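To start, the structure itself, in structure tokens.
Only a portion of the chains appears, each positioned as in the full assembly.
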């Protein structure tokens, strides 16, 4: 069919490559000693598109890791439909030709688990640095997936048009009628995060009622983060569900900063950590483990944070002054754990989407 | 049957057609050059001429499908410049039929009645049925044009053009795909309709017998120009030009020199030919003598019944064609080919004597 | 020998076409859709009945599926209740918006066909070539253009406020925006198909009608229109099917509130609920194929015979009188609509690519240059994307045109049963893109085990094959009506002169329908240029990405900030390359064109 060029798969929409804020590369720990240089060979890393290419976290990781492991090569693989590709391969008995997957979120882990009888990912074993990971980001009770960064979903609003909406309840007030754009939880990460956040805030029994009110108040549910944010930028609505790192891009101009205010509802922000895991069938599990350890080093953490415009997963890493100044962390980060989601997330999304579509 | 009549110009000319110095161009090609014609109201007027001479173009200019580069077309005295085809009340049968492929035969014929009441006190359906029987197509009314033979298509096209009772009927070889029998029947019908309804009819045909038989007047067209406009008999017997003499009917042409004026006489390769008294000739002038093949008699030896008035020559029969009612003989006389038409059961062979009367000689002075 | 080869060429073409279809279409799609009726290795209609019986999907009709015997009572109740408004669920809404979009596309497209077919003016051929450009634009770019054009702060409102008219708000995120965007994509389709048909109307027939008393308008209605209707219906059918299966543009401009079935289908695939996805896909496919079949039946019954003399064009500009001629003034007004609806969003996208948060900027193009110069692996460079797009486009054109022509020959001269064959052969138009993508992934990318070997298909050849399969129905939809309009005596003449069936096709039929073949070729090229789903699936490694793939990758790139700037820059490149290509295609192929 014609022209539906953006039917892209499960893009990790929030995560972005980025050279913005590069000047803030005040590196933390440059002398980390990670593993030994003994393990070698080729490490095939499956990930999402914007993790690779010029100026990306992936590109930096590759060259830094290869520098350290002189006989190792990192190759990236970008399956269009993300981790689903490997689930389907496993279901169909097709070979899985990657060692490591980078860019998993909690919902995806739930889906992987639900779809497959035998595990797709192996237990990570002892990976150096896991101890330092922030507690709230622990996505996988079984210890396969290791978070390496996180974003916080929150509202971004135009301070010249509206006052900060401080709570979920405020959003259903006439004051904010027709002023919020969010994303489709069926396919968009921030959209789904926002939905889950409302489930947390309003409870499993109350969230649909809350959404009914939101819909009555004129909320718009667009496909993805990009059109939603574009609509926000073009002034279609003064509030959009987005990331708390938004101001990093706009600190050059006071006027722009005012148009990009971050509003934490009820003092919260929904953490959406990204994780990595080695495949059960990995040919080079040792190298994968070493790569994961490397990702958790302070140096790598701050590089990833700056380049991905996401917060580090490891405690105590400072990605630079500018980043720290403009990337806002919510006072109360919230998120749904793996166990919260398992068995429920599908139903929530389905009920929610039926509600929206029937409205 | 069609009697030849010479019509004078009518006082009122409600549906006469006039062309005034009409020129039609296709790019560089001038298909018509300064054509002037006056077709009387109710007249049956025929255009004949060689292929490509501009007959179709003339009809198209009258119907309003070609815009003359110069000159004017008038119908019923009204200037037609700017009048669209549908307001000219002109029925047209195209050379290629141009039936509507998505309509049945019946719908094709009835099409014009969507815009005109059927003439007379009949319903549309009756009118269509009448016309279909007229052209012998009543039993194919529900067919699609695609499923008809060439002649059948042509008949439908004719019925379609007649249906709305046009003031002027333009027929571009409407019978060319029909056999003689049917053609004659339709021609008679056409003529009857035309006379009944006083439809001014302009007819294009390449069948000269037909043109002569059916027309009130005939225009002979050559290379975009009118050569002669006259009654059939005059066109046949008193051609205005060498072209007409040659084009209409078979003819024998002899280059000759005038040798005397009282009585006028000429010499063809030494043969002395007496000319009709009325001939306007002066001695020494080169002229062309024309003798129609049917005016030449084959007389196995003697001079023939008309006696002294006749010119005779001895020729050999080279070949013959059977025409049904006659034979056409291709004879050779003095290295010239002479065409003779003769009836009878057994055509003559070998050496024959040919004779023709003085009155049958047409004299054309070279332009 | 050569004659033998010529005689075999057509049958071989048919077999080859079918083989390609089998490998890159029927088998992949079948492997997905089979899940709709097979659960746990057993045939079942349960899942289908579940969906059809769910009021969310089918509204009122759900009851008839669950309880067919309750229908009379239900109807009675409805009548007694005074005919309350009826909901037809997700399917109902999807069909409704598709119907509206179809009407809008036809309304917008028809005057364009009239203008292009009946008027002569400077730039007509160029304009005709460019009509296809909207077709290739990724929906995200159309969304950007629409936002910038019709948005609250959009260009249209700016212009309106200049002339003192108040802002028209509230177009976006409504059904209107979706319908307009669908018209943006599909009206050019209407225009192109109808223009081609219009150009082959026999002038003599029109003249006959006129001489019988029909006014220009009546002659149009009675003689021209019947020859246009099949083309209009073809275009309407295609538009309906496309918009029925529409998905990203609906969400981007309308939102989930206006969701279509395809949105649900996609969510199911995302969630790996492939059985349910197959169920939805099967219902969609059955609906659109039935429609296609009905249409083809209708089309085959139309008699079409092409005349030898074509209608001549009027001059568009007739000096000062132009302004007094209502038709020409109407066309002028139409021109304004076209500028607003088509040029507006496209220009807005270009403007967007040249603006940043601080006004005019070349940053987005600098971004493209940076990508081009980059060394890191995995970088998507613009120039290879352009090159790949053009190569695949060309390859698709070269493959899809013969495939389409072969199918057209079958359809135009075929006998009994050829409608069903034609319907099946048209299926690539009628199956959800999501389903096709999924099928390709599972069969071609993952590979299929044949006799112990796992066969995997990917890379340029697979991409071109996939594009060709998506594109050839456009060729045959253009060519079939034209072919069946050719006077069969021409073919007979050629054969009696010694030409084999193939030579007749090449020497006589194709030149006569060159305009249609060209139109089809342009579509094939456009489909390939704009194609995303299968391209991205079948691109293994980084060497086979195309312009839309690059564009999509740049969407996620925020090195110029969280804007779509880099993507719009790439979109502009896509626009320019495409426009230039179409001009070239039409010029090269346009030697026979009227």
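For clarity, chains are labelled A, B and C in written order, and residue numbers in each chain start from 1.
Going forward, a contact is a pair of C-beta atoms (placed from the backbone, for glycine too) under 8 Å apart; a residue touches a chain by one contact, two chains touch by 3 or more.
Remember, predicted model here, so these are calculated numbers, not experimental data.
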Which formula, in the displayed labels, states the number of copies of each chain in the whole complex?
-> A x1, B x2, C x1
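Heads up, the rule we're going with is that only the chains that are shown with their structure count from here on.
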Round to the nearest whole Å and give the separation of the Cα centres of subunit A and subunit C.
-> 35
Subunit A to subunit B, mean C-alpha position gap in Å, rounds to 92
List the centre-to-centre spacing of subunit B and subunit C in whole Å, with centres computed as mean CA coordinates.
-> 57
Subunit C to subunit B touching residues, read off their complex = 202, 204-205, 207-216, 218-219, 222-223, 226-227, 302-305, 307-308
Subunit C touches which residues of subunit B in the complex?
-> 63-65, 84-86, 88-92, 94, 96, 98-102, 111-112, 114-116, 144, 146, 157, 160-161, 163-164, 170
The residues of subunit C that touch subunit A in their complex are 56, 90, 134-144, 147-148, 151-154, 172-173, 185-186, 242, 245-249, 251-253, 255-257, 259, 263-264, 266-267, 270-272, 357-358, 370-371, 374-380, 429, 432-434, 437, 441-442, 446-447, 454, 470, 526-527, 530, 532-533, 536-537, 548, 551-553, 555-559, 561-564
